[in-house]
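Data first, discussion second: the structure below is written as structure tokens.
Removed from the display is one protein chain of the complex; every other protein chain stays in position.
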Amino acid sequence: MVIKVKNLVKRYGDLIALDHLSFSIKEGEIFGLLGPNGSGKTTAINCILSLLKYDKGEIEVFGELMTPEAYHIKRDIGIVMQNVAVYNELTVYENIEYFCGLYVKDRNLKKKLVEEAMEFADLNEFRNFRPKKLSGGLLRRLNIACGIAHKPKLIILDEPTVAVDPQSRNKILEGIKELNAKGATIIYTSHYMEEVEQICSRIMIIDKGKAIATGTKEELKAMISLGEKITVESYDISEEQFARLRQLPNIVSAEYNDPLIEIKSIKGKNNLENVLEFIKRENIQFGKIYSELPTLNDVFLEITGKELRD
Amino acid sequence: MPVYNLCIKIIKKNIPTLLIYIIVFLGVSILVSSTAANQQKAGNEFISNKSNIAFISEEDSPLIEGLKDELSKVANFIDIPDQKDALQDALFFRRVVYILRVPEGFTQKFMTGEEIYLEKTMLPDSASNAYIDLSVDKYLNTAKIYMEHMDNITQEGLVAYLSANLSEEAAVTVLPAQTNTDLYNIAYSYNYMAYSLSSVLILGMSAIMLAFNNRDLKNRMACSPISETKSNLQFILASLSFAGVTWLIQIIACFILDMNSVMTPNTVFFIINSLVFTVCATSMGFLFGSIVKGSGAISAVTNVVVLGSCFISGVFVPTELLGKTTLKIASFIPTYWFVSANNQIAQLSQFDLFHIKPVISNIAIILCFALAFFSLSLVIRKNKRYS
Partner (left out) sequence: MFAHIFLNRLKCLLRDKETIFWTFAFPLALALFFYLALSNIGKGDAFQGIDIAVVNDSRYQEDQYFRTALEEASKGDDRLFNLTLATGDEAKRLLDDNSIKGYIIDGTPMELVVKESGIHQSIIKSFLDNYSQTFGAVETVLKSNPQKYQEVIESLKDRKNYIKEVSGAGGKPDIVVNFFYTLIAMACMYGSFFGMRETTDIQADISPLAARINIAPVHKLKAFLSSMCAALLIHFIEMLSLLAFVRYVLNIDFGPRAGLVLLTTIIGSIAGVFFGAFVSAVVKKSEGIKIAVLIGVSMLGSFLAGMMSTDIKYTISRNAPIISWINPVNLLTDAFYSLYYLDNLYRYALNIGVLSGFTVLFSALIYLIVRRRKYASL
């Protein structure tokens, strides 16, 4: 186990930020922490890093108790914080060199690692720029490069893509996969379910400091009753016809927001077929029709009764 | 009035910083007006207001006794043990401002006309020292006349003659209450206003300007349905209210500090002068805001410019003590004219055209500075817009 968290409780006064949170992360995973803003993701990370005091619980990293003085553990952790944390007075290169230097003493090795990190974050063009001159996306990339230059075994990325343009975002996600492929275990927090779905091998959904579900995305989706979401664009469905539509087998709910009919059905085969057949039978005019599998948002919605997005 | 409200909000955000300068002003005014009052008295009645000195005599003689008597008219004697440390300490902490030592054998050598000196150690730059010097000088030089020309004069006789002569004094008439000395103290406070007014107004104005110079904000404003004239008018209105409030706070403070002179006609001139200076400082803030980028740079430039101008214009150091060259440089700065107007106003006792003319012309010069700063910033802004 790379990380083992048991019954972690953290209070801020009356507010319970983490409520008996337990999870463990295996080597080689990309572990996603998914939850809305304020759900306790960053708090959990800070507790793991021994930055925050917590009220109760145990945290082990690489099989050892994590403390502020556990330098041999810290040496193998790389962290990319939510807030960009770099020196404004140092250039891109100097920043990476500085942070890498806190982990690696050997000069030649350090140099090599810094160059690799520059390469990785694609920052070579901006080597001598001061952070103030960088755009948001570049700054995030610098922030990542500073966190991972020393080739840590465990990389924690706390919302690394907030306020990043889609192009940089894809680059960052690709990079994370690449790091994972080279052997790093990764913790990835985000409130963007698409990202988490795209790269994470295992996901924990948290809300109000509680883990509400953990598993691969398939497992998570399997937890809920919703199987398929079918949307039909139609202009002339009558009320009787709509009522009959709802009677179809497997259908959980149907809503008509002119011109879109949204049909949710439980898991099972032939759901789309049934709907199509019905439309044909009733001779209803329709524009387009499509079917979607449930997303993590649906999972979140079903468990908590609210949308994941803010 | 959205633009107006925005400006006011920006100012409100900066209140903690600006407040510091106001508090400094208040503190300084209270302290300065109290110490100024003391200084003023010291200068006033140098005969009755005696300074503290240490008189150390290594011998005793009627002549020295007479000298001590004569000195007692201008000084209080403080007993300090004749040890170097104690004496230095006493000077250092101003328990005494002057130490006079009579060396052994002084009387004898004096009476025989040999060269001999009293030794003094003193704090520099104190008017009272000059009087003690004068007093000693007078006593001994008068004694010298007797000694050289009266044959066989005894010490006792000499001292008797001297005390008779030295009791003669000129009669001083002070023309009744034409000048209120309090006005000098309050002029100090008004002068200090130059520091706080300029600091607060320049910092505040440039804070607003910085926000408005933000390019995105500028573009957004340009796209809004508020015409440029209207938004400029609101901006000006906001600046004026800000300047007005700042000025008012300090004027009221000055009034409270010196209730007595509020009712004099001089106050009207103080008010006019400070108001014009407020306008000038506001337009200076406008100029700075047009030139300087970044709030860090603003506070750097403001502090150097404001402190510098206050130092060389006589706000912190009285104008009379400044060198000619310094004053010549200062005359290119509005603060100089503000200070000299205040000093002139404090002296005013008659308010006909002849007497108030110099005050008016000083105020007019400040107004010209205000206009110059304002037009200069308009030019700069125009050039910036096209570039």
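Each chain carries a letter (A and B) given by its place in the written order, and its residues are counted from 1.
As a convention for this text, contacts are C-beta pairs under 8 Å (C-beta built on N, C-alpha and C of every residue); 3 or more make two chains touch, one makes a residue touch a chain.
No experiment lies behind these values; they were computed from the predicted model shown.
Touch with the chain omitted from the figure is made, among B:Met1, B:Ile20 or B:Ile78, by B:Ile20. In the complete assembly, the contact with the undisplayed chain comes from B:Glu119, out of B:Asp60, B:Glu119 or B:Glu156.
Taking the whole complex into account, chain A touches the unshown chain at residues 12, 46, 49-53, 68-69, 71-72, 74-75, 77, 79, 81-87, 89-90, 94, 98-99, 101-103, 105, 146-147. Those residues of chain B that touch the chain absent from the view are 16-17, 20, 24, 27-28, 31-32, 35, 38-39, 43-46, 84-85, 87-89, 91-94, 100-101, 110, 116-125, 127, 130-131, 133-134, 136-138, 140-142, 144-146, 148-151, 161-162, 164-166, 168-175, 178-179, 181, 296-297, 300, 303-304, 307-308, 311-312, 316-317, 320-324, 326, 329, 347, 349-350, 354-355.
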